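A protein chain is absent from this complex, but the other protein chains hold their places.
Labels run A, B and C following the written order; every chain starts at residue 1.
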Amino acid sequence: MRWLLDIDRRIIFLLVLVLIVLATVLQDRIEFPIVSSSPVDGVYDAIDGLPAGSPVLLSMDYDPASQAELEPMNRAVLRHLFRKDLRITGMTHWPRGLNFVEQVVQSTAREFDDLSVEVRTFDSKKAATDHLALVKTKPDEAAKVKAQLATVNIGRERAEAPIQYEPRLYTLLDEVEKGLAAEPFEQGAKHHVLTVVERKPTKEYGKDYCYLGVRLGAAILIINMGQSLFDAFPADKYGTPTRELAGQGKVLEGVSKLGDFKYLMVVAAGISAEQWIIYGSQKYGFPMGVGCTAVMAPDLYPYLNSKQITGILGGAKGAWEYEAKIRVPDKATSRVPAQTMAHVLVILLVIFCNVAYLMVGRSKPPGAR
Amino acid sequence: MRGLSSHSRALGFGLGLGLGLALALALAPAARAAEPAPLPKPGWFKAFDTPNDAGQKISAEWAGAENERVEAKYVLSISTRKTGPFAEAFRGPSTTSLKVEDTATFGPWTGGDAKAHHVAVSPLATYRTQTLAALALDDGPKANATATVAMLLRLPKRLQWLHLFGKETLDRARRTLADAKVKRVADLEAEGVQDVEKDLAAIILDRPFYVTLEVVEGERREPVGDVQEARARDNAFNWKKLNNFLAMLFFGGAVLGMIRRARSNPDMYLRRIGGLEAVDEALGRATEMGKPVLFAHGLETMANISTIAAVNVLGEVTKRVAKFDTKMICVNNDPVVFAVSQETVKEAYLHAGRPDAYNADDVIFVAAEQFSYVAAVSGIMMRQQPAANIYMGYFYAESLLLAETGASTGAIQIAGTDSYTQLPFFITTCDYTLMGEELYAASAYLSRNPMLLGSLKGQDIGKAALMAIVLVGTLLSTVGIEWVTKLIEVYT
Amino acid sequence: MATLDVPEKKGAPSIGDILFYVVLFNLFLWGSLFAFLHEDGHDLRVNGVFNYEALGVLIATGVTLALYSFLYKDNPFFKAAENLYVGVGLGYELVLVWYSSIKPDLYKPLIRYAVRYELWQEGAIKGQPDFWLLIPLFLGLLLLSRFIPRLSWLSRWAFAFYVGFGAGASIPNVIASNVLQQLKYTLVPIPFDAGFLAAFNTVVILLGVVSVLLYFFFSIEHRGAVGIVSKVGVWFLMICFGASFGYTVMGRMALLVQRVDFLIHGWLRL
Partner (left out) sequence: MQFFKRTIPIAIALITGAWFAVQYYVPAGWSETSLTKASTWLKILAGFAFALGLYSLCHMHLLRIRRRVPGWGYSLLVYVGLLTALYFGMIGEVRKVFEIAVGPIDTSKGIAWLVFAGWHAFEPGGEGKGYVWLYDHVYNPAQATMFSILAFMIASAAYRTFRARTWEAAVLLVAAGLVMFGRVPLSGLVSDFFPSFADWIMANPQMAAKRGILLGVSLGSIATSLRIIFGIERAYLGGGD
């Protein structure tokens, strides 16, 4: 048993490496049971329970440095908000995040475009790939191949015959421009190549969502927003007066101050989450949820316990669970399984070495330090 | 005709007056009902230099009033002349800008009238340095016709500024700009002239400003009080940071006082610090094995206190190394730390009476960046197999990489860091670890210099005070006495 | 020359070592070939121009594998990658020093007036030289006095400024962020009315802070009551270190996943 304790550390290195390589190679084939934790449920259920058309505020307070951790959850939450047809108002406290966050909002809104696609079905993957090459090189010839027209809306999880919606379509189609084709995909033993003929936006700026941009002031800004949104943000990022956005049938209809929002979601890399709680929800009373980096999460749990926030999405794990809940597997989903397996390995190693240690007995002098 | 006309006019006038009066009387109740609630009327209004700032702003303060509501706005206007013209500098709902909420300006000292309002406005937002520069540079006739037109268009503004600031201000601005060789306003954006804008700002701010307050709702407008005068000044003390200042005086006093006492009373009890006792053991082992000792500072620069403490430890360790006649390699990542370490090691050898043993190449600058440093130091560990590794300073992710590699070579490892995120890794992989504060105590402990030991005693007094504050403060705030928590707020 | 004189361990590499080198090298070689040859692989030319990106990916892969080979043992591949990386890292930092401090902070506001002013009397250079910068220039030159052993003590003046600034500026900042801020979070009322757990948590934090502080006391013996409380402090410290360690594992694994992701999708294009 002694040797188990003095095991060459290179064996451990090898175990870790093999496991992660396997998990990465078999990424698509690994089905991971996901049990969402109650903090994540807290955010999801709160948003899911809102009636369509409720105004919500989304504060995205991070910058490219925390992008890897926060962008997946930001997108996941946005997708959920859009899918529920809520009226979304976006903003940020961070000047460095201004354009970056805007891009996240816009591209997510684009995912809800109605896509008219020509579906060309092939029997083999080879034929489909060849066709794709043809679309790239000789679009005219490619257009002559017989096709069926269908409408797809990935955001709303809708697709017409001959294809059926499945989550894979999301990553396949979300960046395909008009006139271009997506990579072939297999469904029911057939291989389909989808060529986008037209994109019809279904989410309209100013009506379904808006982006107020950035304003400095942190806590003071939040207090001002609690008094009057129009004074805190006289105009949105593009110069449209916010009063105009509050007109009939517009995104801010019936909203003039923070308390009028039905929900606040904060995706934050810094202290702004706490500021939103203390100066915002505590003072003006509205439910809110927080998404933050894994390091910050423990600091926020006391607020969850005291019910000042409905839930927390913490780091990659939170994003992963949320992606599962809204059935859109994205970046978090592709990385978390490998991470998890390596993590479990470490736990097993610790258990194993302690069992071995106890069996050898503590009386013997320790071997390798 | 004339008589008639005057007659009829008088008649018409009388009739009109009568009718109007009657109408007014008849409609009066209705009109009063349609009229919205009266505007808030603050009882007093004053202006003064904004405290705790760098002389950029002036403050206005006024009493809270009845009927304050979001629709009714307070409007502040400023001017450089008592008679105006005034320009609007602030507009906000009358329910906001309460003084008690303005901790950004006052820190904890917002007290007094709970309903009073406070707003700090920057004259530079109204009278912009760019405008001053434009006017100052535009001087003199222009041959170009378009320039003349442009000048004419700007004339009202120029006249207004001349009226507000006087010719002397423009002259001062002109001199400043000429000194900096600025010829066009766009030049102000150029590199090397950023300070000119500061100078222009100082020229604009160098005068009293006049402030008026009005209450505005829709078309209605009512002035509050008289025109007030204030001047923006550089403040000498930031009262928001008073608690910080007092804390510094207290801790500083405790440390310095104890150092003073230690001079007359050098015998002092000091608890054992295992990690430091182990230094001699490690050096002894290295001597026995004929292998070198490796000393690594963390990643921080020389301006970081942990690094300073690490260099102090380095000095003490080197003295011992010289005594033991062992070899030491000191690896660095920051060039300043590297140079300082070289000096420290050299002097320590000299101090130990072994200047011959000093070799400048023992202190090496191995790499300039975090992970190439890791790669290089790991390489040194694998190839030279030091018998002891000493890590002192502020570490980041490299801590575990170094310590785990060091452990695999079988070296005795002693670490000391105040970077609490890395402490877990040192604790688990090193033989001895100085946690947090112990790093700062290390040089005192090793040198046994009474003055340094005295400062440790001072630290203990500080800790005792902190413990007392925590315990008493929690007790007080639990029974509802809040002022202790106010005392420790941080304002910037 | 202590750092140079210690001879590196020399000896014939064992069979295992040779096997390892051969496997590693072949992995790189065949992997790269595969990466270029298979269907979705890299292209040699893109738009008729040599594909520098693909070449870059190969180099990146080489560096990655060579650095990982250190996990097996110190070896020639690692030594090569290490030294190359040290060189590139230093070069990169030097370029950074030039672009981010010497050029904008010293050359532009001070020296270029001396260098270029005469050439462009009416030229594009606006502003005045900032003569304050003569101080750091002077101190910097003092630093360079270290190249002359007899004058090297002059560099102490520069050290003194550097260290003095660090020491002075840190005091108030430490009080603000580490003393007051931490006290503020600790000094909360014990919420007896918010349920047992909330009150318990507050008491736990209070006990932890006080006992850890007591553990750090230098000038009193850790015996009797003090000994017991500081023992509790040690337990808190151990919980803290264990928990932080455990909490970090996941994040570190993510780094490796990212790297493996590069090898499999970026290099091999699977």
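Definition applied: a residue touches a chain if its C-beta (ideal position, glycine included) is under 8 Å from a C-beta of that chain, and two chains touch if they have at least 3 such contacts.
None of these values were measured; they are calculated from a predicted model.
Undergrad: Which displayed chains make contact with the chain that has been left out?
TA: A, B, C
Undergrad: Which listed residue, C:84, C:199, C:220 or C:264, touches the chain dropped from view?
TA: Reading the full complex, the residue touching the unseen chain is C:84.
Undergrad: Which residue among C:30, C:165 or C:192 touches the omitted chain?
TA: The missing chain is touched by C:165.
Undergrad: Can you work out which residue in B:188, B:230, B:314 or B:357 touches the chain that's missing from view?
TA: Residue touching the absent chain, from the options given: B:314.
Undergrad: Pick out which of C:128, C:219 or C:244 touches the chain that's been left out of the picture.
TA: Per the contact definition at the top, the residue touching the missing chain is C:244.
Undergrad: Under the stated touch rule, tell me which residues of chain B contact the chain that is not displayed.
TA: Against the left-out chain, chain B lists 52-56, 198, 234-238, 241, 244-245, 248, 251-252, 255-256, 259, 301-303, 305-306, 308-309, 311-312, 314-316, 332, 334-336, 338-340, 343-344, 346-348, 350-351, 361, 363-372, 374-375, 397, 400-401, 404-405, 407, 418, 420, 423, 425, 427-429, 435-437, 439-441, 443, 451-452, 455-456, 458-459, 462-463, 466.
Undergrad: Just checking the interface: what residues of chain A touch the absent partner chain?
TA: Residues of chain A in contact with the hidden chain: 5, 7, 9, 12-13, 15-17, 20, 32-38, 297-299, 301-302, 317, 320-321, 336, 340, 342-347, 349-351, 353-354, 357-358, 362, 366, 368-369.
Undergrad: Could you pull out which residues of chain C are in touch with the chain that's been left out?
TA: Residues touching the hidden chain, for chain C, are 1, 3-4, 7-8, 10, 49, 52, 55-57, 59-61, 63-64, 67-68, 70-71, 79-95, 97-102, 105-106, 119, 132-133, 135-137, 139-141, 143-144, 146-147, 153, 156-165, 167-175, 178-179, 182-183, 185-186, 201, 204-213, 215-216, 233-250, 252-253, 255-256, 258-259, 262.
By our rule, only the chains that are shown with their structure count from here on.
Undergrad: With respect to inter-chain C-beta contacts, which pair, A-C or A-B, contains the greater number?
TA: A-C
Undergrad: Can you compute the centre-to-centre distance for chain B and chain C, using the mean CA position of each chain? Integer Å is fine.
TA: That pair's centroid distance is 25 Å.
Undergrad: Between chain A and chain B, what is the separation of their C-alpha centroids in Å?
TA: A distance of 35 Å separates the two centres.
Undergrad: Two or more other chains in contact with one residue: find those residues in chain C.
TA: Residues of chain C touching two or more partner chains: there are none.
Undergrad: Residue numbers in chain A touching 2 or more other chains?
TA: none
Undergrad: Applying the document's contact rule, which stretches of chain A touch chain B when the two form their complex?
TA: Against chain B, the touching part of chain A is residues 9, 220, 223-224, 227-228, 231, 369.
Undergrad: In the complex of these two chains, what residues of chain B are touching chain C?
TA: Against chain C, the touching part of chain B is residues 179-183, 187, 190-196, 241, 243-245, 247-248, 251-252, 268-271, 292, 301-305, 308, 327-329, 336, 339-340, 342-343, 359, 361-362, 364, 366-369, 371-372, 375-376, 378-380, 382-385, 420-421, 423-425, 427-428, 435-438, 441, 456-457, 459-460, 463, 466-467, 469-471, 473-474, 477-478, 480, 484-485, 488-490, 492.
Undergrad: Under the stated contact criterion, what part of chain A meets chain C in this complex?
TA: Within the complex, chain A contacts chain C at residues 10, 13, 16-17, 20-21, 23-25, 294, 302, 305-306, 316-317, 335, 338-339, 342-343, 346.
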